[in-house]
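All protein chains but one are shown in place.
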Amino acid sequence: MREKIIYGLGAIAAVLLARNLYSIFMQLPDEASQGMIYRIIFFHVPAAITAMLCSAVACVASVMFLVTKNFKHDAIAVATTEVGLAFLAANLVTGSIWGRISWGIWWTWDARLTSALVCWVLYAGYLMLRHAIEEPGERARISAVFNIFAFTDVPIVFFSIKWWRTQHPQPVFWGGGTIEPDMLRTAVLNLVALCLLAVVLVLIRLRQEEVQREIDSMRRYAHAI
Amino acid sequence: MEFFRQMLVIAGKDLRAELRTKEAINASLAFALVILLLFSFAFDPSEDTTREISGGLLWIVFAFAGTLVLNRSFAREVPNDCLDALVAAPISAAALFMGKALANFALVIAVELVSLPVFGIFYNVQWTRQFWALLLVLALGTWGLTVIGTIFSALTVNIRLRELMLPLLVYPVMIPALMGAMRLSTDLVAGKPLSSENDVWLRLLVAFDAVFSALSLVLVETVLVG
Partner (left out) sequence: MRAVAAEGVWKFYGDYPALRDVILHAEPGECLALIGRNGAGKTTLLRIIAGFAKAGRGQVRIFGNDPRETESRRRVGFVGHGIAVYDELSALENLTLFGRLYNLADPGKTALEWLERTGLERAKDGLVREFSRGMRQRLAVARAFLHRPSLLLLDEPFTALDDRAIAVLQHLLKQALTEGRTVIMSTHQLREALELATHVALLNRGTIAFHGARTAEMAADPGWVYAHYGEG
């Protein structure tokens, strides 16, 4: 049953992504000032939003684990954090590529990119923390507490970096401006596609966590005999 | 009142133990001086450059040197299983946490107050022009560092590679507070007073301290006992 859901969602995501790629590359016209490369925004921004959703789910899962002590929630926390990190990395890389092509520089300390980088390092710490603890119950508990701290810090990071940048403006990779309805629709559709992709990846990772737990407990049984 | 009494007993114990061995505080002071020295080679300390980076430099020194002290916080309870005895004692985990945080705060502030004059001498900076405001910023920023460092010290108490993990976890979380403290310190060292221009950072520091102190007090029992 679980497999069927994974395949089903994966298929929908694949179809949606294919359709979006077609529309992004074939149908939409070049943007006025930026040319081809602006199309990367259709991945850059949805990836960030997907990552944010993942971090929110991870925080809720962490709280649920601390309340119920059910390892399912711990599995969701680690799965969504890993997937979120991947999408955040995609956000950073697409942002960097865009900057290189448009502005000639690989990186700038603009507010959003900087905040994304800080959040990436924050949650990478969560994964490092997990790797350092062997006992599953302790690992789940300690990392759940850290996840809550990390998530609480995220809005503070965003605001503080924004204020910092208003005092030290750097080249902003994305100007404001309005978005045409066509482009907005494509962007939203791509967001849906990426979210579906995230769900598929999380489900796969969850399965892996379950299997790992079974192996661990069997290993303990074997040692006890 | 019982809470404060317990808190002070724990803080007193930590301070007495630390001042007897002086392990952490000596290492911390030495580290602070070394960093100050290194930075003087990293760039040419002309008056303009120094004025621009003074806040940043100071808080890098404070954060790095402070972590040496903060790491010891719960690590000192590991030999002989002393942490068990503290958890078993009829004191609230919150009082245990606050007591340790207080002791850490005192130690880190001591290192900072020694580092400031040394900084002034090495870099030829007169830092006393906004003395009391600077002390306020020191207190607020250090409290944020202390709270995060103490609770994460509890989180990592049983982990191997604890000394490596703690800085890796603390610094990203501290970025907003460090940013505010650096910004304010640069202004204050340059002689600019607290004003509507920079008091947003002061408010950020207060909010950061309040939020994470509350979160730590709520979660410390879960961290220590489960």
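Residue numbering begins at 1 within each chain, and the chains themselves are lettered A and B in the order written.
In the analysis below, a contact is a pair of C-beta atoms (placed from the backbone, for glycine too) under 8 Å apart; a residue touches a chain by one contact, two chains touch by 3 or more.
Bear in mind that the values here come from a model prediction, so they are computed numbers and not experimental data.
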item	value
Positions on chain A contacted by the hidden chain, ascending	69, 71, 135-137, 213-214, 216-217, 220-221, 224
Residues of chain B in contact with the chain not shown	2, 6, 9, 13, 16-17, 20-21, 79-82, 84-92, 225-226
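Just so it is clear, only the chains that are shown with their structure count from here on.
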item	value
Centre distance in Å when chain A and chain B are each reduced to the mean of their C-alpha atoms	31
Chain B to chain A touching residues, read off their complex	148, 151-152, 155-156, 158-161, 165, 168-169, 172-173, 175-176, 179-180, 183, 200-201, 204, 207-208, 211-212, 215, 219, 222-223, 226
Complex contact set, residues of chain A against chain B	66, 118, 121-122, 125, 128-129, 132-133, 137-138, 141-142, 145-146, 148-150, 152-153, 156-157, 159-161, 163-164, 167
